[in-house]
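Step one of this worksheet: look at the structure below.
A protein chain is absent from this complex, but the other protein chains hold their places.
Chain nomenclature is as follows: A and B, assigned in order of appearance, with residue numbering initiated at 1 for each chain independently.
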Amino acid sequence: MDLIGATLAWIAGFVGSGELWQRLGEHLTYTFGSVLIALVIAVPIGYLIGHTGKGRELAVGITGAARALPSFGLMLLLVSLVGVVQRPIAAYAAFVILAVPSILAGAYSGIQAIDKTTVDAARAIGMTEWQILWKVEAPLGLRLLVGGIRSATLQVVATVTLAAYINLGGLGYPLLQAIPLRRDEQAFGAAIIVIVLALLLDAAFGLIGVLLDRLIPTGAAPRRPRRPRAVPTRRARMVEAPTAS
Amino acid sequence: MIEFREVSKRFADGTLAVDGFSLQIPPHSTTVLVGSSGSGKTTLLRMINRMVDPTEGTVEIDGEDIATVEPVKLRRRIGYVMQNSGLLPHRRVIDNIATVPRLTGVPKAAAHERALELMDVVGLDRSLARRYPNQLSGGQQQRVGVARGLAVDPNILLMDEPFGAVDPIVRAELQQEVLRLQRELGKTIVFVTHDIDEAFLLGDRIVLLETGGRIVQTGTAEEILAEPANDFVAEFVGAARGKRALHEERIGDRTVLVDGLGQPAGVLDSEGGSEAGG
Partner (left out) sequence: MNWLLNNYESIPFYLFTHLRLSILPIAIGFVLALPLGWLAWRFQVTRGLLLTLVGLLYTIPSLALFALLPPLLGLPYLSEANVEIALTIYAVALMARSAADAFGSVDPGVRQSAVAMGYGTWRRIWEVELPLAGPVLLAGLRVVAVSTVALVTVGVLVGVQSLGFYFTDGSQRQIPFEVFTGVVLTMLLALAIDGLLVLLGRALMPWARPSKRRPMNRWIRALGTGKVAEAVR
């Protein structure tokens, strides 16, 4: 009981002093900043792979290998390579590297999951390749792309928590500060805040998914199995399974 | 003998698949249940080994109400062959055939010996024994399925559209194989199909079913062809469309049999050949 009371008191103080907003701001800046950069890099490549069908093996390999990559180690490695001054740039680079594989997988698998006859039909009625990409493949593949962005975002949120170790702030800061000092209520409270943030982001992406299902009705959700017990395709599963962070 | 007494089956979702069905299936002969989808034929078949329990009525085997028999034990003494063979993909051919004997506690060596014999019986080369099912052709898999159904030497063999998924040439081969086996073994075979030609070929007795497991007509192929009980049967067996109503036509110096649609069905060879006409 003591802990709960103390935790609530700590959270109240954290919010009241305005530190929450500062840390949250840092956290979200890193997260969305790196996810946006990753989008710019990964979506065109993913669409190219999905549309042409070339380089799929490479993309699968990258996504698989990325899962074995320890994100904390990657971040520290890049930071120690570039030195103290350019620390934020190194951190951004690490987050982008972590975000790219999921988005790439989401982009190309979204296109590859589309019924081939649909694309053939589009070509048959005289659409150019660009039109096929923008009017058929991009909207129909959006659901899986959003799934990939969701995985990437959650992974980056988790890794940004570790960025406090290299003095970059974020919501991990009070958490990392509390552990060696044995401030249980602070560790507990900060952990809860981080978890709430992750769950809120997850819920937001869930909501976007529901909206997309409404907006793009037919065939737009290739992941939703026709029969309730159908197994997701290997590709869909790959996008769905988040990488460690 | 297998006897259905006033059997009905209503599924959990409310559909009445079978409504007051009664039938006696004589031993040591092949009875074919034939009908389109929704006629309840597979449901009826599955009642015999209690894969489906009737909501009303009883099913008896040799006078014994099978509702009193433990399903697992019952199934182990009834052979079952299904579409796509239903072989266990993680077991070698020989172990697939030996599955039920092993379930009933037959030692492995004896079960394997028996399995090899059965491979001979169904016309499979013994060299295939160590293969996995996915290394066999569709027809070979189906033969393994039949061998497995025969493994405990059951009196009753249930066959649920066993050849529905193989190509026509292999199907014809397998049908001949079933006829041969039945001549040699004399099992009580209950065979389900939607293919009326298959039913006429294999069935000593044919039971034509309509929606809800309602029997439209029962009899031999000849009886049904000669006297279809109603328009539905006539339509179903193809008599009405003229597919089986053949007449002779002279083409050149030969007699060709032509069906009601004008499709040539064959050449009559009983008139001593073309020399007589020439």
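Rule of thumb we're sticking to: a contact is a pair of C-beta atoms (placed from the backbone, for glycine too) under 8 Å apart; a residue touches a chain by one contact, two chains touch by 3 or more.
No experiment lies behind these values; they were computed from the predicted model shown.
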Per the touch definition above, residue among A:5, A:25, A:53 or A:73 touching the missing chain: A:73
Among B:135, B:176, B:220 or B:263, residue touching the chain not depicted: B:135
On chain B, residues whose C-beta touches the chain left out of the figure: 49, 51, 72-76, 80, 82-92, 99-100, 103-104, 132-135, 148, 158
Those residues of chain A which, in the complete complex, touch the missing chain: 3, 65, 67-74, 76-77, 79-81, 154, 157-158, 161-162, 165-166, 172, 175-176, 178-179, 182, 184, 187-188, 190-192, 194-195, 198-199, 202, 228-232, 234, 237, 240-245
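Convention: only the chains that are shown with their structure count from here on.
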Whole-Å gap separating chain A and chain B, where each centre is the average of the chain's CA atoms: 55
